[in-house]
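Have a look at this one before I ask anything.
Let's turn to subunit A:
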Amino acid sequence: MLMMAIVSLFYTPYDPNAMNAKDKFLSPSWSHLLGTDNFGRDILSRILQGSRTAFYVGFLAVGIGLSGGIVIGAAAGYMGGWADEALMRIMDAMMALPGILLALMLIAVFQPNLTNTIIAIGVMAIPGMSRIVRSGFVQCRELPYVKAARSIGASHLSIMFRHIFPNIMSPVIVAASLSFSGAILAEAGLSYLGLGIQPPDPSWGRMLNEAQSHMSRAPWYTLAPGIMITMTVLGFNLLADGMRDKRDPRG
Partner candidate 1 sequence: MPTRDALIEVRGLTKRYPSGSGKWGASQYVHAVNDVSFRIYPGETLGLVGESGCGKSTTGDMLANLIAPSAGEIVYDGRSIHNHASKSAKQLRKEIGVVFQDPYSSLNPRHRIGSILQEPLRIHREGSAEERLRAARDMLELVGLDESYAARYPNELSGGQRQRIGIARALMLKPRFIVADEPVSALDVSVQAQIVNLLQDMQKRFSLTTLFVSHDMNVVQLISDRIAVMYLGRVVEIAPAAELFRQPQHPYTQALLSAIPADMPSQKRERIVLEGEVPSPIHPPSGCTFHTRCRHATSACKEQAPVLREAGEGRLVSCILT
Partner candidate 2 sequence: MYTSDASLLEINQLHVDIGDRKGRKTRRVLENVSLSVRHGEKLGIVGESGCGKSMTALSIMGLLPRGTAISGGTISFRGKELTSMKEEGWESVRGREMAMIFQDPLSSLNPVLTIGEQLTEGIRLHLGLSRREARAHASAMLQKVGMARARQLLDEYPHRLSGGMRQRVMIAMALACSPKLLIADEPTTALDVTVQAQILELMKRLNETEGTAMILISHDLGVIAEMCDRVAVMYAGEIVEIGTVEQLFASPRHPYTVALMNARPRPDRKGSPLATIPGKVPAPGERDSGCSFRERCASAASACGSGESLLLPAGKGHEVRCLLVERRREELQVAYA
């Protein structure tokens, strides 16, 4: 998957956005391995390009969700008390708010495009991530090695990020790779609803959306992005599982 994204940086068989009225709905063949779409664009090229979009969205959105979640979760978990209560209530509220509304807001405020889609998805990932980080901090806060760090005079920041954080990395990394697939799905969903990536930039969700109108005429069109999304998500879920198994501190 990653390879496809990298390949697409250097090479796509055709210009993914080049249209050609004559080549509309060509079924898969040697010249167009996955066929062409309703604009006569090469689907393989668009899938490849779409993998890049997916990774962009995945990495950056997870990055945003992760950094926001870590800061908020760490603050809430480490400080406890009313700061914890207040932060977590805000996170609860964000979680209770329909995601679509949040996405709409962010996208409406700053125009819908790749960056803002990423921001929207990233922001939506913050509450979940901050909960995981928080519970990690709450668990670790009372552990003897944290006490030990305090006993030698370590500062709060150092305890939070030098001592506790590396130890809650594994659930966080697992959550991150899960939210990576979550982000890809969210982008596909948003694009599917017409709120995400703007055309003509290919995104799998958008392709699926477009393909849906041509299901019986060009079945290959709906299959390719659907399978791609499924495979990518599957890949990251498996990766998460693998990491969970591997990074288990006691295993």
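Definition applied: contacts are C-beta pairs under 8 Å (C-beta built on N, C-alpha and C of every residue); 3 or more make two chains touch, one makes a residue touch a chain; residues count from 1.
Regarding candidate selection, all candidates are chains of the complex that A comes from, given by their letters.
Owing to the predicted nature of the structure, the values given are computational and were not obtained by experimental measurement.
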Touching candidate - 1 or 2 - for subunit A as found in this complex: 1
Complex contact set, residues of subunit A against candidate 1: 143-145, 147-155, 158, 163, 166-167, 169, 249-250
